[in-house]
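First comes the structure, then the notes that go with it.
Apart from one protein chain that is not included, each protein chain of the complex appears where it belongs.
Naming follows writing order (A, B and C), and every chain is counted from residue 1.
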Amino acid sequence: MWLRISCDLAFTIETATPFILMLRPRSGEEQWIEHDEFKIFPNVPIIEFTDGYGNLCQRLVAPLGDFSIQTTSDVQTSEFVDVDLYAPFVEIQNLPNNVLCYLSPSRYCESDRFNDMANTITSGKLPGYQQVFAIEDWLRNTISYIPGSSAYPMSAIEVNKKGSGVCRDLAHLGIALCRSLSIPARMVVGYLHNLKPMDMHAWFEAYVGGRWYVFDATQTGSKGGYVSVGYGLDASDVAIFTQFGPEIEILQQHITVEQIKN
Amino acid sequence: MWLRISCDLAFTIETATPFILMLRPRSGEEQWIEHDEFKIFPNVPIIEFTDGYGNLCQRLVAPLGDFSIQTTSDVQTSEFVDVDLYAPFVEIQNLPNNVLCYLSPSRYCESDRFNDMANTITSGKLPGYQQVFAIEDWLRNTISYIPGSSAYPMSAIEVNKKGSGVCRDLAHLGIALCRSLSIPARMVVGYLHNLKPMDMHAWFEAYVGGRWYVFDATQTGSKGGYVSVGYGLDASDVAIFTQFGPEIEILQQHITVEQIKN
Amino acid sequence: MWLRISCDLAFTIETATPFILMLRPRSGEEQWIEHDEFKIFPNVPIIEFTDGYGNLCQRLVAPLGDFSIQTTSDVQTSEFVDVDLYAPFVEIQNLPNNVLCYLSPSRYCESDRFNDMANTITSGKLPGYQQVFAIEDWLRNTISYIPGSSAYPMSAIEVNKKGSGVCRDLAHLGIALCRSLSIPARMVVGYLHNLKPMDMHAWFEAYVGGRWYVFDATQTGSKGGYVSVGYGLDASDVAIFTQFGPEIEILQQHITVEQIKN
Partner (left out) sequence: MWLRISCDLAFTIETATPFILMLRPRSGEEQWIEHDEFKIFPNVPIIEFTDGYGNLCQRLVAPLGDFSIQTTSDVQTSEFVDVDLYAPFVEIQNLPNNVLCYLSPSRYCESDRFNDMANTITSGKLPGYQQVFAIEDWLRNTISYIPGSSAYPMSAIEVNKKGSGVCRDLAHLGIALCRSLSIPARMVVGYLHNLKPMDMHAWFEAYVGGRWYVFDATQTGSKGGYVSVGYGLDASDVAIFTQFGPEIEILQQHITVEQIKN
C-alpha cells in the first residue's frame, strides 16, 4: 500500500540550540520511498549523516526565534505484517554477527532483570515466534495503552510497575522480555496508518526464524501500514529529535498518515 | 544556490534484467536534498542499499517491455567551488585511514604508470593544491573535451594516447596523475548547472590540506552548481546504472538542471 | 612501556553453552600489540568478528566438562596518560558523527537523571577537561572504591545511592555525569599495570578538545600502563565474556600484568 506521511514540528528558540533529528525514512527491504521532502525554516546549514544503526540523522543549530521543520514522504509499505507462528528460535551461535547487539540490556530495557517473568509469560510456548507472540499478547492484556500518558520514556521496570504507558513504553517492556529469553529485539520509531490518535508511533521487532518480525502490543490483528524512520536498542537511540542545552518547549507536533494509492 | 535536477531513463527490455542504479543524491557536508522523487514504471520491487563508498544504490529486476525511471531532486549546493592555492600536500602518514584507498590504481586510472608524466606536469609547483591545479590546467589544454565522443569509459592510458574524451575520461586521467604523486583522488558523478550540452557529468576531487577539493578540467573558473550522486575510485564504481545480462539499448536519457531559488 | 598481560579463565560446563568473548586487545592509535596468544581447551570451533564499536569478539559453544581460555599479549602502551587541563568542551555541532552516540543514556549510565548533580560538582570549572577532572575527583572522594564488592554491574543511580562500588561502578557514575553535561563519555575495559588487587579493570574516557582522554577515579596521578580490550557505552557492551543459557560458575579468573621492557 502507498502512504503519504508527514511531520510538522515548530519551536520557539531562545538560545541557539544544537539538534539531532531523525526524520527521514529510508528505503530498504521493507519499504520504498518514492517521494521525500525535508524543509526547515529558516534555512540554516544542515548536515545529514548515518548513525551506527544505519539511520539517517540530520544535524543543525536552531537559531533564535521561530524554528520549524516539515517533512513528508510517499512510501510503499506492506498492507499486512508478516506472521509465521513456526519461525523458530535461533540459537545464539547461529545468529548473524550484526544481530548480537540486540541481545544486550539497554537504557530502557533492563533485560537482565526479566528472565523469570519472561519464562512465566511464555511457559509452554514453542521457542521463537510463539514466545514473542505470547509476550505481545500479555502486554496487550496487562499493560494499559494510554496515548499521551508519559512525556519521558519509562524503562521496562518502570512500565511493568506502573501497568500503563504509551506505545514506546509497551515496546520497552516487550523488548526487555524478548532479550531476557535470548531473542534479539529492537525498537522502531515511525508512522502507522490509522493510528488513533494520530502521532509518531513506536513498536518493536524480534529476530526469529532468521529475520526480523514486527510486533505491536498497541494494535490487534496483523494489519500493516508501518513506515519505519529509525531502529535502535531503545528510545534513547531513536528520538525523532534530540535537543541539547536548556530545554525547549515544542509549539507544535502535527503528524499525518494518509493512503494515496494501492 | 538551489538546483532542481532530473534524470529520465527509458529502456525496452527483452529479457528480465537485473539493474543496479545510482540515481539518488544524498545529503552530506556539501549539499542538502530538500526534495527527492524516484519513480519507476512499472512499479516492480526495488531495494535500496549503501555501497562501500557510502553511495545510495537501488536494485531491481526490470521486467519485459517498456521500463523507465524518473528521478528529480531539489538540492542546495555551493555557487562556487572552494579554492585554496595554499592547501598543502598531506604526508601519507597523516592521511585519514579512510582516504588511503584513493591512492591505489584502479580499473580506469592506472596511476602506477604515470609518475614521470605527473612530475613533468607539476614541475616547480608547490606540493598540494597547486600540483592538482597544474594537472587540471594541463588536461584542459591538452586533452580535447568532446562530449558524446566515447560510449565506454576509457582508461587514463587510453585517454592520454587518444588526446580527447568525455568528462569521465578527462577525470580518469586527472585522477591517475594525482595518485601517481601520492595525492588521493576520487571520481564523482552527478549534475552540473549550465553544463553544455546538458547531460550527467563527471569530475574529480583531490585530497589536499586535510579535505577534498573539486576539480573539473571541462570547465573554467571556480563556478559551482555541482550536485554529487556517487563517489568512487573511477567510472567502474559510479555508473548511474549497471545492467546485467544481454546488453539493452537505452531509448532515452534526458537530464535537466535548473536553478529554482537562491 | 611494554607490558605482558594475561587472562586465564576456567569453567565447568554442564550444558553446551554459547559464549561471546571480548579478550583480544587490538592495535590502534593508543597501543600496539606485538605478540598475542589466544588458546581454548578443548579446541572447539571459534569465530572472531568485530562488533559495532570496533572491538574484536570471539564466538564459540563451550562443550560439556572443563573448559578454559588462556590469553596473553605483549603490548606497547604509554607510561603516562595524557592530561590537558585546557582541552575545551566541544560544541555538539562540532563533534564528529561517530562520537555522538556517546552522549546518549545507556543501561548503566542514566545520564538523563544527573544534570543537576553534574552542574553542582563542576560548578565554576572551565567547560571541558576541567569539568571531567572535577567529576573524577568528586568520585574519588565520594564513592568508596571497594574491589570485589559487587558481582553484577550497578547503574549510576544505584552507585550514587550506595556510595561504593568496583571500578566498573565508578566508571558508570563518571560517564553518566559527563554525558549529562553533553560531554561524550565511554566505558573501557582492559588491564592496568600495578592494579591492586590485580584483576580485569574498567575506566572511562571523555571526549574534550577534539580527542578522547583517560579518566580513572580508582587511581591517583596520571600514571599510565593501561591496555584496552573493549570500548562501549557501558558494562553491557564490554563484558569480557557473555554466556547464554543457565548460569555457569566460573572456576578461575586469573589475571597478570607485568612490565617486560621499556
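Rule of thumb we're sticking to: contacts are C-beta pairs under 8 Å (C-beta built on N, C-alpha and C of every residue); 3 or more make two chains touch, one makes a residue touch a chain.
Computed from a predicted structure; not experimentally measured.
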>> Checking the contacts here: which visible chains does the omitted one touch?
In response: B, C
>> If I consider the whole complex, including the chain that's not displayed, which of C:Ile33, C:Val61 or C:Ile157 touches that chain?
In response: C:Ile33
>> So one chain is hidden, and I want to know which residue out of B:Asp51, B:Asp82 or B:Asp137 touches that hidden chain in the complete assembly.
In response: B:Asp51
>> For the chain left out of this view, which of B:Leu64, B:Leu85 or B:Leu100 touches it?
In response: B:Leu100
> What chain B residues would touch the chain not displayed?
Replying inline: 18, 20, 49-52, 57, 59-61, 91-93, 97-98, 100-101, 104-107, 109-110, 112, 152, 182, 236-237, 244-245
> Since one chain has been left out of the picture, which residues of chain C touch it in the full complex?
Replying inline: 26-29, 32-39, 43, 45-50, 54, 58, 76
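Here, only the chains that are shown with their structure count from here on.
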>> Centroid of chain A to centroid of chain B, CA atoms only: how many Å?
In response: 37
> From the C-alpha centre of chain B to that of chain C, how far is it in Å?
Replying inline: 44
> Between chain A and chain C, what is the separation of their C-alpha centroids in Å?
Replying inline: 30
>> Using the touch definition from the top, which residues of chain B touch two or more other chains?
In response: none
